[in-house]
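Heads up, the thing below is written out as structure tokens.
Removed: one protein chain of the complex. Kept in place: all other protein chains.
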Amino acid sequence: MIGGGKDAFIGAVHRIAQNIDGQIELVAGALSINPEVALASGKELFLADDRIYTDYKVMLEKEAAMPAGMRLDFVSIVTPNFVHFEPAMMALDKGFNVVIEKPITFTLEQAKQIQKKLEETGLILLLCHTYTGYPMVKQAKQLLKNGTLGKIRKVYVEYPQGWLSTYLEGAGQAQASWRTDPKKSGKAGCMGDIGTHAFNLAEYVSGLQVTQICSSLNIVVEGRMLDDDGAAFLKFNSGATGVLMATQIAAGEENNIKIRVYCEKGGLEWKQEDANTLLVKWLDKPTEIYRTGGSYNSSYPAHNTRVPAGHPEGYLEAFANLYRNFALTVRAKKNGEIPKEEWLDFPGVTEGIRGMAFVENVVESGMSEGKWKEFTV
Amino acid sequence: MIGGGKDAFIGAVHRIAQNIDGQIELVAGALSINPEVALASGKELFLADDRIYTDYKVMLEKEAAMPAGMRLDFVSIVTPNFVHFEPAMMALDKGFNVVIEKPITFTLEQAKQIQKKLEETGLILLLCHTYTGYPMVKQAKQLLKNGTLGKIRKVYVEYPQGWLSTYLEGAGQAQASWRTDPKKSGKAGCMGDIGTHAFNLAEYVSGLQVTQICSSLNIVVEGRMLDDDGAAFLKFNSGATGVLMATQIAAGEENNIKIRVYCEKGGLEWKQEDANTLLVKWLDKPTEIYRTGGSYNSSYPAHNTRVPAGHPEGYLEAFANLYRNFALTVRAKKNGEIPKEEWLDFPGVTEGIRGMAFVENVVESGMSEGKWKEFTV
Amino acid sequence: MIGGGKDAFIGAVHRIAQNIDGQIELVAGALSINPEVALASGKELFLADDRIYTDYKVMLEKEAAMPAGMRLDFVSIVTPNFVHFEPAMMALDKGFNVVIEKPITFTLEQAKQIQKKLEETGLILLLCHTYTGYPMVKQAKQLLKNGTLGKIRKVYVEYPQGWLSTYLEGAGQAQASWRTDPKKSGKAGCMGDIGTHAFNLAEYVSGLQVTQICSSLNIVVEGRMLDDDGAAFLKFNSGATGVLMATQIAAGEENNIKIRVYCEKGGLEWKQEDANTLLVKWLDKPTEIYRTGGSYNSSYPAHNTRVPAGHPEGYLEAFANLYRNFALTVRAKKNGEIPKEEWLDFPGVTEGIRGMAFVENVVESGMSEGKWKEFTV
Partner (left out) sequence: MIGGGKDAFIGAVHRIAQNIDGQIELVAGALSINPEVALASGKELFLADDRIYTDYKVMLEKEAAMPAGMRLDFVSIVTPNFVHFEPAMMALDKGFNVVIEKPITFTLEQAKQIQKKLEETGLILLLCHTYTGYPMVKQAKQLLKNGTLGKIRKVYVEYPQGWLSTYLEGAGQAQASWRTDPKKSGKAGCMGDIGTHAFNLAEYVSGLQVTQICSSLNIVVEGRMLDDDGAAFLKFNSGATGVLMATQIAAGEENNIKIRVYCEKGGLEWKQEDANTLLVKWLDKPTEIYRTGGSYNSSYPAHNTRVPAGHPEGYLEAFANLYRNFALTVRAKKNGEIPKEEWLDFPGVTEGIRGMAFVENVVESGMSEGKWKEFTV
């Protein structure tokens, strides 16, 4: 693991997600650029002393030289956005599969370089768009894919948060500070941090791709340097249209990502606050409540469910589903086996490139006086 | 009553709304342009034979000549959009107060003429934006007005319906046919029919006015002549921004109008499906559930509530609130009394003009290649 | 109308319920035992001066002598429990159909006398168990009746209120005072006031009858003279069992009556807080959400629905459904027509007798040291 020391948030989440299924063991880490934090964090996590590093480059060098049985199967990069690209490229160069927090890189161009590197090396990459790990999100995708509801007409996706309602970065809050700093976060604030999740969820569930975009971005909190609120109209490659809304200044909201898709015969609704429920609506029949663990679900949600219906699974399980599917695929590849299609259903570099393109396009459209912009990649 | 014969939908709703409080009696009607329907409907409604008319002009003439005690206090116009203006102008000319279904007229220009006529005559007009009659909508408005939540930053309003998911007008369905016909409905379809409700709700609850708009309208169902889906970005006079979504092709949705407003310290959420609940969210405190009938509510919702908390009040009561407040105001005026401020809280010609301006602006913006359009009135 | 003056609660509710459909006109009233209130209330309700009475006996005498066209079709009795029996008997004797607030009488014996009188006179009676007027309650009954869910196994019904959490009667609150006074309310407090509604709902929806009962009643608030809380185990004539809970000291609850019925293949859930929704649960399929106005509903809810799906109907509409069905039946009878079966679906004396038997049995069981008591009528 690169990054994720004891003062970080997302690193701890990654470790829980790795731990849950008992299939992944953390054995080495360069957990912080602060050497003291790196050492202390490694000790807390029961790493062997000689596998606690204070420099990720050293770690990748040394670990690459280890014998096969001890060698890392993959490297997780959980640093801020601007420190994704270099460690990822080096890890791939050293022959390690890679897990990266989203957004995949700082720029679209970097994402394309990673794609090229993956093609050259044959290695694989997991990008942590966690929401696609929920069983009911997978069920939604399958219901749309198999055509039960008819052709998709409309996609609404929204991601309201409230935690940046005040000028937190002025108070030195760590999470807020790098996310609102263009040098660390990239071209977009809210749209990069959570808009990309909404965008990914829309494309994942619908199976469609955005081809045109018209956005309006705002900086609501005084003094902030990047957008903290915005919305976009979307056109998809099938002719369907959509609306995407993301905000971090919706005071009182927690993390309420939600998607609705309407088709010729009915629609779907899923929201993270009630993650184990998928509403399936019909033009002429009662709405149906699909639930995690239901015997009627398809093989995709079934594979990503751990406990019987009625025992809520949450964010950490969704995250663990990404890791488990990635690990199953890595192991299959290592063993020369063909991974099941359900295992391969995790976000990777393609989603990373789409996400970076979203950031570039949504920002450019936001600054434009024209309405529609081609979604370029 | 003009229009609203036995084959109409909204006329029956108006009559229930008039009846509920026992303060309004229907005594005369030109209920249909079809004389047979007009007569049969009048009989069914227990009208005196000599006050059942087959022509609204004749009715307004004759009723205007009645002695004071028998004379109509007001006229309700519940015809399709293109038959609002002329009967309204004639009714005002004859000295009757007027109730009109929304949208107020066929064009913005006509709405302005009605405003002028109202100013000249001193008569009053009720425009049936029903959703503003709900107690919890009124409570939302009061909470924002008194500043408890701080300055408004963001308004989301949406109105998804599904009933026009198929080409109903092709099958001759009466409700669908005139609403999708530009000659009867006006420049906009979905945006005129329900977008205006969403727009009105946003301006009513927030107390703000839209000053710029960027819209995207769609005709989703093949063969349809007017928009059946659309969305708009909004800028308000305070600097706040918003998103408005309205659609009639969200298969599986009923009539799910919903508004969310976010301010500096918290936010509000109300939706018609759960009309007696208002969520009040806070940055640092538990969300509060305000309920119709709660002892903590302000005088506005209290005045518009009929039964104790826990006995759900619905759409018809909200509608009846418009009529009751209008009737209380008409009576006060008649008696030379000053109406209470709670009574005056009903939509009128100002809202009608704003609504017609919305139709004009949202359609024009929808056709424009530029992003933002000044909201002109 | 007998009772229901301007200081009463339920009288106003009855009048709204009568008004809604424009089929019932209030023409005479003995609205209060206080002559001044009676007169003032009558004037406020636009009654003719000569039909405002200060004594119900005088009213019944005089109105009975009116010519056919002017004669009352029925009399509504909305007085406290202990003033139901005598006016009802006199009204029936004078040839008027009768509407009574529940519970039908003060004692079971009186209820049986009313039944006998109805049989003798051929008149009809409406007992206001409002909750059975909700469209989705009727849909629940039909789904159970037609066997879709298999045989009934379990019935849970509950009615939590919180308004008697303090010693309101000590402060002279009118509603609380008579309801907690054995001389005015009868043998039971909470069980008579709302337990009877829960009991009626259970028998109505399930189509079953209670045959054995085991109850536990409590007086929670110090100083109170009647039960304000309790629960009962139930055995039904089919072998199914149930649990009934009713309380008026659940601080923070409004009026949250709820029923769940489980059968061999699935179950039903309805609650008044979300009155337009009926959950239909299945052993092996997604739960279905039935909604008021849904095209899939049976003729019973359809007949009792006024507006399209998505426009919430509430308590007053449910109440109006009782009145409308009663009025349709009265009119059919008057015209020598056969009422439709959907019209006949309103609670009457049979439900009244069952309700009074419930009061007697639940109180007796509550005082018994034995567990099960035969439910005697």
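Note that the chains are named A, B and C in the order they appear, and that numbering of residues resets to 1 at the start of each chain.
What we mean here is this: a residue touches a chain if its C-beta (ideal position, glycine included) is under 8 Å from a C-beta of that chain, and two chains touch if they have at least 3 such contacts.
Owing to the predicted nature of the structure, the values given are computational and were not obtained by experimental measurement.
*Asks:* Wait, the hidden chain, what does it touch out of the ones we have here?
*Replies:* Counted over the whole complex, the chain not pictured touches A, B, C.
*Asks:* I'm checking contacts with the chain that's been left out. Which of A:E254, A:D284, A:E341 or A:E374 qualifies?
*Replies:* Looking across A:E254, A:D284, A:E341 or A:E374, the contact with the absent chain belongs to A:E254.
*Asks:* Of the residues A:M70, A:M225 or A:V307, which one touches the chain left out of the display?
*Replies:* Answer from the full complex: A:V307 touches the omitted chain.
*Asks:* Consider the whole complex, including the chain that is not shown, and state which of C:M66, C:A174 or C:L283 touches that chain.
*Replies:* C:L283
*Asks:* Could you tell which one of A:N81, A:Q110, A:T132 or A:Q161 touches the chain left off the display?
*Replies:* Candidates A:N81, A:Q110, A:T132 or A:Q161; residue touching the omitted chain: A:Q161.
*Asks:* Since one chain isn't shown, list which residues of subunit A touch it in the complete complex.
*Replies:* So the residues of subunit A touching the unseen chain are 9, 12-13, 15-16, 19-22, 26, 45-46, 161, 163, 253-256, 272-276, 291, 293, 306-317.
*Asks:* By the contact definition given up top, give the residues of subunit C that touch the hidden chain.
*Replies:* Here the touching residues of subunit C are 149, 153-154, 156, 160, 162, 165-166, 214, 216, 218, 220, 229, 231, 233, 241, 243, 245, 247, 249-253, 260, 262-267, 280-283, 287, 368-372.
*Asks:* Given the full complex, what residues of subunit B touch the hidden partner chain?
*Replies:* 280, 284-291, 294-296
The definition used in the following text is that only the chains that are shown with their structure count from here on.
*Asks:* Report the most central chain, judged by the distance from each chain's C-alpha mean to the global C-alpha mean.
*Replies:* B
*Asks:* Report, in whole Å, the distance between the mean C-alpha point of subunit B and the mean C-alpha point of subunit C.
*Replies:* Comparing mean C-alpha positions, subunit C is 35 Å from subunit B.
*Asks:* If you average the CA atoms of subunit A and of subunit C, how many Å lie between those two points?
*Replies:* 55
*Asks:* If you average the Cα atoms of subunit A and of subunit B to get two centres, how far apart are those centres in Å?
*Replies:* It comes to 43 Å between the two C-alpha centres.
*Asks:* Send over the residues of subunit C in touch with two or more other chains.
*Replies:* 291
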